[in-house]
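So the structure is just underneath, and the comments pick up after that.
Note that one protein chain of the assembly has been removed; the remaining protein chains are unaltered in position.
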Amino acid sequence: MSNILKSRELPIVLIWIAVLIIFGDYFFGGTALRTAFTVLTVDWAVIITNIAIIVGALAVLQRSLNIARRERTEKVERFMQTWTVFLAVSIFVIGVTLGIRSSIYSWVYNYILLPSWQTVYTLIIFFMATASYRAYRANNSYAAVLLISGLLVLMRNAPVSSSIWSGFQDLGSWVLDVVNLAGTRAIMIGAMIGAISLLIKVLLAKEKILGE
Amino acid sequence: MDYATMLGETVTVLFIVMCYTYLIRETIAFRFVQATYVGLGIGHGLVMVWGYLTTKTIPAIMAGNVLLIFPFAMGLLLFGRLKKQYMWVYRYPLALLVGAGLGLQIMGMLKASLIDQVVSTMSVSLAPTLAGFNSVIILFFVIASMTYFLFTVRGHETSKVNPVLGNLMKAGQYVLMGAIGAGFAASFLGRLAVFMDVMERVVYFIPKLLGLM
Partner (left out) sequence: MESDAKMSIIQKIGYRKMIYLLVLVATIVPMIYTVGLPVVVSKQTSDLYEFIEKLPPNSNVAIAFAAYAGMYPDAQAATRAGLVHLFRRPLNIVLWHNSPDGPMLLGGELKYVKMGSRIYGKDHVILPYVAASEATTSAMGTNIRGVFSVDSFGTPLDQIPLMKNINKATDFSLHIVMAAAGGNEEWAVRQWNIPHRVPIGAFTISIVYPALIPYWRTGAIVGMTNGVRGGAEYESLVGAPGPGLRRTDILSAVHLLYVGLIVVANMEMLKKKRSEK
């Protein structure tokens, strides 16, 4: 029995059921399929997605604890990983007991979490600046086209460009609305074909998508 | 300014400066900030999801909607991910999510990403206007880019094997480079916007402390 439950095939059956319900409701309609579709998305998928976030968070904390417990981990790293777990647990307890609208929770969120997260996100601005000088060189025609289109859109995004020359807005918009549109459309259509082939491979158990 | 706000603004500026020490090299200060925001971010996410489950799912089950026990129990199987010997258990809820996600995505993509896009590409206007010119250009660019994706021609760059296809693929490559260039400019704008916000906190810190703002 346990071998059957541990097999690869049973979860694939669940994928088949989910896909058939969704495709069936889309192509054939009917009350039964609509009800099945609603139950699948509204009840099952929403609840499982929310629990998946909890599991994902706990997996990160588990990894941090494992790193902290390892003997060969250096002291600083051990402290950092332990600090991560401590903060996660503390803020969870504060949030659940006092609520997210409490002054301490808001304080920690607005004055520590928010600026830290945003600052880490902005570090790349400086590296992009040095890359602009060192790496963004038009060594061949392809790189030249990439740079020219990037420059035109950069100039379009700069409000001052319309004061320098009105053509910057028009050219930048042309790059976005024609060149970028065509490229993105091709990528979209390609992604569509790729998604269908992925679905077929998953349904035929040719793709190891469930972490086997 | 009250003391909590003053302390908060000071801690904020301290964290920002500690984070920017990374520009010199990876320092303990930066690692501390990183560990802090990862921990707080995880905790905050857990609080929000916990809030959803305890205000919607669990009360609904307690109120008599026993059918919800099944998806809830299925969701609990995801915890098998945390222990290697029970990893097989977590495949079941994941299978449902994958099936539902893929099915919904493809249903929507069929029209949004395929039919509508092809129809819009083929809607060419031969009017002697900029819009007409652009529609012809878009049709050519999309065909060229798709050719680049779908076909493989050895030595296409020299166009010796198949000049028409080879040149079309080259044109497609140029179009994709153009699209990537536009994406680079867009990502730059995004980061800059957040950077401006962060720098404002630092620049206006002293005036705020002195009550000038």
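Some observations on this one:
We just call them A and B in the order they show up, numbering each chain from 1.
What we mean here is this: a contact is a pair of C-beta atoms (placed from the backbone, for glycine too) under 8 Å apart; a residue touches a chain by one contact, two chains touch by 3 or more.
Just so it is clear, the model here is predicted, and its values are computed rather than measured.
Within the set B:G45, B:G80 or B:G166, the residue that contacts the chain not displayed is B:G45.
Contact with the chain that does not appear here is found for just one residue of B:V11, B:V153 or B:A186, B:A186.
One of A:S7, A:N66, A:S141 or A:S173 touches the chain omitted from the figure, and that residue is A:S173.
In the full complex, chain B contacts the hidden chain through residues 23, 44-45, 47-49, 51-52, 55-56, 59-60, 97, 100-101, 104-105, 107-109, 111-112, 116-117, 119-120, 179, 182-183, 186-190, 192-200, 203.
On the side of chain A, the interface with the absent chain consists of residues 26, 37-38, 41-43, 45-46, 49-50, 52-53, 100, 106, 109-110, 113-114, 117-118, 120-121, 125-126, 128-130, 132-134, 136-139, 147, 150-151, 154-155, 157-163, 169, 173, 176-177, 180-181, 184-185, 188, using the contact rule stated above.
As a convention for this text, only the chains that are shown with their structure count from here on.
Rounded to whole angstrom, the centroid-to-centroid distance between chain A and chain B, based on C-alpha atoms, equals 4 Å. Touching chain A in their complex are the following residues of chain B: 4, 7-9, 11-12, 15-16, 19-20, 22-23, 28, 31-53, 57, 67-68, 70-72, 74-76, 78-79, 81-82, 87-88, 90-107, 109-110, 113-114, 117-118, 120-121, 134, 137-138, 141-142, 144-146, 148-150, 172-186, 188-189, 191-192, 194-195, 197-198, 201. The touching residues of chain A, when paired with chain B in their complex, are 5-6, 10-12, 14-19, 21-23, 26, 39-41, 43-45, 47-55, 57-62, 76, 80-81, 83-92, 95-96, 100, 103, 107-113, 115-126, 128, 141-143, 145-151, 153-154, 156-157, 174-192, 195-196, 198-199, 202, 209-212.
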